[in-house]
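A single protein chain has been removed from this complex, and every other one stays in its place.
Take a look at chain A:
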Amino acid sequence: MIRAHGLTKRYGGKRPKTAVDDLTFEVRPGTVTGFLGPNGAGKSTTMRMLLGLDAPTSGRCTIGGRAYDRHSAPLTEVGALLEARSIHPGRSAFHHLLALAHTHGIPRTRVRQVLETTGLTEVAGRRVKGFSLGMGQRLGIAAALLGDPGTLILDEPVNGLDPEGVLWIRNLLKAQAAEGRTVLVSSHLMSEMALTADHLIIVGRGRLLADTTVERFVRDSGTGSVKVVTPAAGRLAELLAGPAVTITSDTPGTLVVQGTDAEHIGRTAAAHAIPLFELTPQAASLEQAFMDLTHDSVEYVTPLEGAAA
């Protein structure tokens, strides 16, 4: 369990810049929680504060009930992947992990295990200098898994990964959560989070915009529009009209229907012998909903749902 309460970070002296503004949230075990926001929203800063690398200006955060630096074996509590590379390029992958393992008395066999898990066994002896972005990410994840921690905090883990790597991360995160671990993963891509996460914490300009489930976000963001192409657009629109239904039309013969589903539209058309050339549910607006939400963060001072939900 990760808890942040009133977490605030300001930089600079005379005209301070607020990177994280009074952030309060909880991340529960057993699910993947997506930490979502545009670039510069304060995700990385928040994660660094969780890990004790940055000190909050005010507020506090705990992992497993304690501040990160109060754990006697932090690597067994929290595994972290930071956005900025935190690996010496002159050291081999194996020795990088072993040096970290030594601080906790973690044996070599575990180092080999995580190398195997992340598919790095063959390059373990090579200096990190020659690693691709994706291999570097894998090594960062190997380091996060080293202490078999109950909590994972990963900052943009899919950055630089090929599609196979993205899928691997997705499955890894889901598997870790299924084992009862707490998983917090940041991203600036709604589409990626929709596939990976169960829960969403959305931030913009350092503020909490939403603390909700993916399911609810999808529902609330009104993605249920359906595109209909028909020669009898006017007649169909009349038939579909109702208090909860909105119908718009950009081009003649094309309707965008909100408030009802494709099945109902199809049956209505069939019942009245109206030919349909196209009947397409529009799912692409999830990303749009996210962008609308974060577009001008200042307007959204109230989260979609209670902050401490």
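Definition applied: a contact is a pair of C-beta atoms (placed from the backbone, for glycine too) under 8 Å apart; a residue touches a chain by one contact, two chains touch by 3 or more; residues count from 1.
We take it that contacts and distances are computed from a predicted model.
**Student:** For the chain that's not shown, choose its UniProt protein name out of "Alkylhydroperoxidase/carboxymuconolactone decarboxylase family protein", "Formate dehydrogenase subunit alpha", "Glycolate oxidase iron-sulfur subunit" or "ABC transporter permease".
**Tutor:** "ABC transporter permease"
**Student:** For the chain left off this view, which of A:His5, A:Arg91, A:Lys174 or A:His264 is in contact with it?
**Tutor:** Per the contact definition at the top, the residue touching the missing chain is A:Arg91.
**Student:** Tell me which residue among A:Ile2, A:Leu75 or A:Leu209 touches the hidden chain in the full complex.
**Tutor:** A:Leu75
**Student:** Looking at A:Ile2, A:Leu51, A:Ile141 or A:Ala269, which makes contact with the chain not pictured?
**Tutor:** Missing-chain contact among the listed residues: A:Leu51.
**Student:** So which bits of chain A touch the chain we can't see?
**Tutor:** Chain A touches the missing chain through residues 48, 51-55, 68-69, 71-77, 80, 82, 84-92, 95-96, 98-100, 102-106, 143, 147-150, 181.
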